[in-house]
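What follows is a set of notes on a single structure, which appears directly below.
The complex is shown incomplete by one protein chain, all other protein chains being positioned as in the whole.
Just so it is clear, A, B and C label the chains in written order, and each chain counts residues from 1 on its own.
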Amino acid sequence: MKHFRWFLEVASDSEINMHALDEVLHSSKSEYQKVEIFRLGKFGKALILDGKMQSAEVDEFIYHECLVHPVLLSHGSPKKVLIAGGGEGATIREVLRWPTVEKVYMVDLDEEVVNACKRLMPEWHRGAFEDGRVKVIYDDARRFIRTSKERFDAIILDLPEPMEEGPAILLYTEEFYREVGEHLEEGGVMVTQATTVSVVNFRAFSIISNTIREVFKIVRPYWTSVPSFYQPWGFVFASQQKDPKALQLEEIEEKLSGLKGQLRFYNSEIHYALFALPEYLKEALQKEKAINRDDSPLSFY
Amino acid sequence: MKHFRWFLEVASDSEINMHALDEVLHSSKSEYQKVEIFRLGKFGKALILDGKMQSAEVDEFIYHECLVHPVLLSHGSPKKVLIAGGGEGATIREVLRWPTVEKVYMVDLDEEVVNACKRLMPEWHRGAFEDGRVKVIYDDARRFIRTSKERFDAIILDLPEPMEEGPAILLYTEEFYREVGEHLEEGGVMVTQATTVSVVNFRAFSIISNTIREVFKIVRPYWTSVPSFYQPWGFVFASQQKDPKALQLEEIEEKLSGLKGQLRFYNSEIHYALFALPEYLKEALQKEKAINRDDSPLSFY
Amino acid sequence: MKHFRWFLEVASDSEINMHALDEVLHSSKSEYQKVEIFRLGKFGKALILDGKMQSAEVDEFIYHECLVHPVLLSHGSPKKVLIAGGGEGATIREVLRWPTVEKVYMVDLDEEVVNACKRLMPEWHRGAFEDGRVKVIYDDARRFIRTSKERFDAIILDLPEPMEEGPAILLYTEEFYREVGEHLEEGGVMVTQATTVSVVNFRAFSIISNTIREVFKIVRPYWTSVPSFYQPWGFVFASQQKDPKALQLEEIEEKLSGLKGQLRFYNSEIHYALFALPEYLKEALQKEKAINRDDSPLSFY
Partner (left out) sequence: MKHFRWFLEVASDSEINMHALDEVLHSSKSEYQKVEIFRLGKFGKALILDGKMQSAEVDEFIYHECLVHPVLLSHGSPKKVLIAGGGEGATIREVLRWPTVEKVYMVDLDEEVVNACKRLMPEWHRGAFEDGRVKVIYDDARRFIRTSKERFDAIILDLPEPMEEGPAILLYTEEFYREVGEHLEEGGVMVTQATTVSVVNFRAFSIISNTIREVFKIVRPYWTSVPSFYQPWGFVFASQQKDPKALQLEEIEEKLSGLKGQLRFYNSEIHYALFALPEYLKEALQKEKAINRDDSPLSFY
């Protein structure tokens, strides 16, 4: 055994992922959570909150491109974008590729996380926090949205998992999605990260998807594989008017070619592929009856 | 910690996957390898050869459907199929769904593996070994193909990884693929499993793909996510005439609707999605120059 | 990493001992506990109850010689001996070395454990169960002692740890030790295993010792190191008349030379060494005020 320091990510009672812990770049306890930045074997730097991997240097681009571009492509010409969460700054980075974007608000609860990311994870944000279009607000995303007078072309929910005593437990409920819907402009679009979607663990994904269906007319659950998460990862797109599956190939390619910089994962083929759901999952989504509400919010772990 | 017996799958020097080892159903050392069947936490029964997970009860259907149906769909009406490897019997099971199939040869080196699977893993084969169309041969796949007088509509390479002293080291070389090509009928098709294809580990996949390009006109690398493998998994399709990406939607749906039994992963949308390659991987495949040859075969671990 | 199956013994929240799990010889769930016999790396066969190592092939002789011989030496000529627990049969084996012994009762709760040990662990009992002087009773040790009409020269408490819902929780209390005392002959002696006695974990040991002091005039806590337990191990000797520390060298050597077979750990120097307590522990024992009683029995884990 070459390495003797390890990070053990507990995926469940019966699955643990061990990563060689090459370096502890940051370790602190913020007001809200345990905040750590590790250097981990092949995955490079990684942000760990309360022992859960948030994103890793080598493949954060997969997660962030798949979170941002489907929703902005569906809108077509987003001007005002709101990001809830997104402390690493990589979600802002992807949003700023869009030349139509004029204003990006990022609302993150934990200033300590954002500051650690700014200082130690420049590979993620690449200066995005300094862009004049960006405004960072340290607040609870739910409170911010509820009390905001503004409306947005796109709202991107880049949140931690809904854990019992975690800060995001009320950011996956029907009531919250209604508040999100009320703060979208005409033709507005939203997306949320939607946890693991593995063959042994798709319940949270299907409940989130079903809950969003209570609020929005067009709901498109989708998924891809982020190697450092080990299990396939889910997202849910929603809108009252726009449908990412209805986009024409030419339209996608034209929009993507207008983006600033080079995408590393996303392209027009990938766009369609993301929305292809396997049979077992289509069935599970159809059968799902549970709706996640504020009065007894589901905690998925 | 609820569990105290664990299976540690060493993915690399710096990544280890721990699975609760609920039951040891079988453990022996065959002539060729260490053969074990474990019951593992959420993944259920699993076949482990030399410490490497081969397939797990809960998601073997993903791997096996994605291995078999793209290649048989591309052929359209396969009659004679050869499987190299495939000891669990699940590859035969998927092949036998095709009503046109008249003969399936499965050539596996290790009778001890096949017997253990037959006895302890009925969830995989579901009686497939008893089907009158099936013939199992215990032999080295390379030797069998080279000396065979027969030709096949489809050859499916369901092999263990190419490891230095492993039995499959010479089953990923240009010379072998030529022998495979020479044993295909007109309009014949082949597919091989092609190891991990993660953002930190795609070299083996791209070399296999590039090597096959030396022999076949149409080569289609593809990938999906098998949760129990933890990392995305690659395959390479090849043919002189047939192209899975050129299939029409109606054609796919018609063929799939004619299959026996219910698919759990595969469908027409998934068919196209499998062949969508991310940007970083398209680039890697284009740049790859290495060709895997008998005289210094690559060993990927 | 050469091995991929491991037994993880959880010593505490923050210490886990990993042993290569070479073979699962037995695994069942009895009426009382999870019963397993593993072959473990350098330690050979081992009995594991509810995930806790009970004794290992290579060094069980240390534990069993140190449990049995101090108490029998102190008595001098034991005829009737009662063992509570001791399922492996090695405690009987050591008792039977004494030529004066005429009758050994072993009271163990769990017949399934004893049967598994008889069948799979002959290196421990070496035929002791077949000796005509031995009588095995399957019963709760406390119930057996309380209701027994007999008295014994020595009572040896070879018990599992006192765990909250475990079968031994009431076998370390003042009330139980009184019942033990009432079943000793004039000049009778007792000993109990007394859990870990490490510098970071000596509280259980000192409470057991202090509790026994409520009942017996002469109480001698002692300890040694059993490698497979990883931490030093404690025992407590007690009697109304006999004192192992007062034994003369010649007396010890004479008695030991009369024993059947060859001791592998114990000798006269070791006898005295066992009772040498380090300063920090003498101090801890003196300060201990807690007494373990039936109404709120301590559970040490």
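The criterion applied here is as follows: contacts are C-beta pairs under 8 Å (C-beta built on N, C-alpha and C of every residue); 3 or more make two chains touch, one makes a residue touch a chain.
No experiment lies behind these values; they were computed from the predicted model shown.
When the full complex is examined, the chain removed from view is found to touch A, C. Of the candidate positions C:Thr100, C:Asn115, C:Gln231 or C:Ser299, contact with the unshown chain belongs to C:Gln231. Of C:Thr100, C:Asn115, C:Gln240 or C:Asn267, it is C:Asn267 that touches the chain left out of the display.
Seen across the whole complex, the unshown chain contacts chain A at 1, 3-10, 16, 21, 23-24, 27, 48, 51. By the touch rule set out above, chain C reaches the unshown chain at residues 2-3, 6, 8, 12-20, 22, 40-43, 58-59, 62, 198-201, 224-225, 227, 230-232, 262-267, 269-270, 272-280, 282.
In this text, only the chains that are shown with their structure count from here on.
Under the contact definition, chain A and chain B share no contacting chain.
Rounded to whole angstrom units, the spacing between the C-alpha centres of chain A and chain C is 56. Across the assembly, chain B contributes 3, 6, 8, 16 as residues in contact with two or more other chains.
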